[in-house]
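Only one protein chain is missing; all other protein chains are in place.
Let's look at chain A:
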Amino acid sequence: MMSLKPRNVDFQETWANLKETVAGVVGLRAVERAVWNTRFSDVYALCVAHPEPLADRLYDETRNFLEEHVSGLLQRVRGTAPLENNDHNDGLLTRYVTAWREYSQGVAYLNSLYSYLNLQHIKRQKVSDAEIIYGSAATACSPDQDSRQLEVGELGLVIWERVLITPLASALTGRIVSALSEARSHPPDPTSADILRQAIHSTVDVQAFRVRAPLALYQQLVLEPYLSAASGHHAQFAAELLHHGDISHYMKHVLEGLEREIALGGRFLHASSTEAVRACYERAAVAAHLPALHAETERLLREACDDGPRADQRRSDLKRMYALLKPLACAGALRPLVEQAHAQAARDGRALLAAPHARDEAHIHFVNSMLALHGKYSKLFGEVFDGAQAFIGALDKACSEVVNGRAAEAGAASRAPELLARYCDALLRRRGAGAEQEADDKLAGAIVVFKYVCDKDVFQKYYARALARRLIHQLSASMEQEESMINRLKAACGYEFTNKLHRMFTDVTVSADLNAKFQQHLRENNLSTNTGFFIQVLQAGAWPLGGAMAPLAPPAQLERPARLFEAFYRASFSGRRLAWLHHLCTGELRTRYTTRVYHISATTPQCALLLCFETVDSAPARELRESLQLAGDAWPRHVRPLLDAGLLLASGDGEGSAPDSGDDDGPHGTLTLNLNFSCKRTKVRLTCANAPAQQGGSGGGGASGEGNEVTHCDDDRKMYLQAALVRIMKQRKVLRHTELIQEVVSQARGSFAPSVAMIKKCIEALIDKQYLERAPGTLDTYSYLA
């Protein structure tokens, strides 16, 4: 065992021994364990030699030795073949790889042999990684092996690069590139594949220790030359595909080519290169032919959406096109496809809507068409375009265009809100048994369409009116369904939107409770209404009911329950005022004067009128009208159904005897009870068929009702916009015109799409009312006046 103490060392002698072993190690020849240990100690001894450490000298000698060794290897690798020819089968690559395997392993061993030198001598000089990357200009320039010492393993690699690779660079590159090109069409046998891969990876390994740009050599020697050669190949490949076949053929093969190319890269190149390989391929084979691809989008989409025989194939074509264009999306390559997808869906939607349908089923046709459209394209885009956001957006845009499409006449409001509300009404009304689940699904579908409707406030008006009708006349199929539909609307549009609907719904539930309490109250006090009695008490303000609380002198039979209930109600609540909505009340009468007993249900005024004939068989219309206190136009509306049903007969003297003109001139004629009344059915309904016309009912009341609806809505919208404007300005104090408009539009979007003109008008109105002013000295800025 030798001593660790520094001592005098004869450099020449020690180095001579060491050199022999080093040569053995680098050449991968057998080195005995004992010899290895001695040499290990020699390195130590040289490094700590007395009086002068000999580390630097050892380092220099080692470098010289390695340089010499590598020069020898160079000769071996170069062989006799001419370097200029790029035949990759001439054996150069094989010789190179053999030498590299031997040398790289040898140098790794050598590094361990010199580990004392590496650790004690070199480490001290070593610049930290941070300094290399971020350091001053002096250290930042590439580490030069002359000015700075490296660990021996690294030194070996640097020498390999400088002495062996540099002279062979172009020869290696040429051979690698041509071998790769050939591998593309003819997969090489495993041995040569292995050699090729190792040759390529040696360029990575040689610089792997470098902190900065460890892949520089690889990129310069392999990747860049390969990519530039490949892009030429790809371009030619793509051009030929386009030349020889149609676009489907091209896309199919280009995609296959892409896969092949990536597999090739994965097999031979460094893992970091996949993206570069892909990008190179896409640039050369796809980006160059974008116009050709875009030109076909419309046809492909159209054919994919027809149910023609080629639809399936076109779908796969589109799928491929999306796969090709998606990576180029940031360059806008997808945009034409998205636009065409939108146009196609919109075109299809308009065609669906225009399809012939029964006039009274317009609402069903409308909703079904829209659902079909939405379902078809959601499925298509999901399948073909992976449900990408851009295409979902395009579909949404198309749907909302189609849903809100204006009628042919210019300026006419969209019928979507009305149709959709009618659709819901039809579903929620009482109908035959079963079909509950089906109706539920359909209502969920209606919500899908609802989300596309712009004029949600108009929809709300129609829906509220239909709901009121259903609730008051007890036409709802099920209260759970009503409630769940309101909740769906709330989920889609928020509390504000369904507030009134909820209140209407609550009133009905509260009323049921109230009736029970009233009946109990009657029992407890031994009172009786003499007749069946059921009441709904609605809260003012929530129900879209036409004003007319017609004054009416009710017949005695009605007066009693009314008084009793009023007394009960006053005792139960305080501070409330009760008004009777007679035109909505219905009574059920039984006839006693006919051979068969008929059940007649009619509005309160009609009941009152019939009850007038209790004592007389006929009476002058004018008298009857006065006793009922029915206002001008209410009279004919209530009398008409009675005449039509044949319960009453209008007869009389002079003008106004004919039933037609009897409407207007009723007061002049005479009304007679038809004692011979007969009807096939024993139940006669006179109720709501004609009575609610004043509410602007959905069906008959048509034109005028709708006109009112629009102006009514317009007023509401102005209020809404002004409120939104004030809220925004109160918060922001000062705001530019365009930003203000944007904010208002985004707030209003939930219930309608406001026009800029209307917003401007509202701003003007607020300036007049001194809520806002134009900020002094500016053209387009408003400020809030507290």
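Methods note: a residue touches a chain if its C-beta (ideal position, glycine included) is under 8 Å from a C-beta of that chain, and two chains touch if they have at least 3 such contacts; residues count from 1.
Here is the rule we use: contacts and distances are computed from a predicted model.
A.B. asks: Which of the following names does UniProt give to the chain that is not shown: "DNA-directed RNA polymerases I and III subunit RPAC2", "PRELI/MSF1 domain-containing protein", "Family with sequence similarity 114 member A2" or "RING-box protein 2"?
C.D. replies: "RING-box protein 2"
A.B. asks: Among A:K376, A:K490 or A:R736, exactly one should touch the missing chain; which is it?
C.D. replies: In the full complex, the listed residue that touches the missing chain is A:K490.
A.B. asks: Among A:M479, A:L578, A:V734 or A:L785, single out the residue that touches the unshown chain.
C.D. replies: A:L578
A.B. asks: One chain isn't shown here. Among A:S185, A:Q389, A:Q437 or A:T595, which residue touches it?
C.D. replies: Per the contact definition at the top, the residue touching the missing chain is A:T595.
A.B. asks: With the missing chain put back, one of A:L110, A:I472 or A:L671 would touch it. Which one?
C.D. replies: Of the candidates A:L110, A:I472 or A:L671, A:I472 is in touch with the missing chain.
A.B. asks: Where the complex has a chain not shown, which of A:T62, A:S369 or A:T586 is the residue touching it?
C.D. replies: In the complete complex, the chain left out is touched by residue A:T586.
A.B. asks: Of the residues in chain A, which ones touch the absent chain?
C.D. replies: Touching the missing chain: residues 472, 487, 490, 494-495, 499, 502-503, 505-506, 531-543, 545, 549, 557-558, 561-562, 565, 569, 573-581, 584-595, 599, 604, 607, 610-611, 613-614, 673, 675-676.
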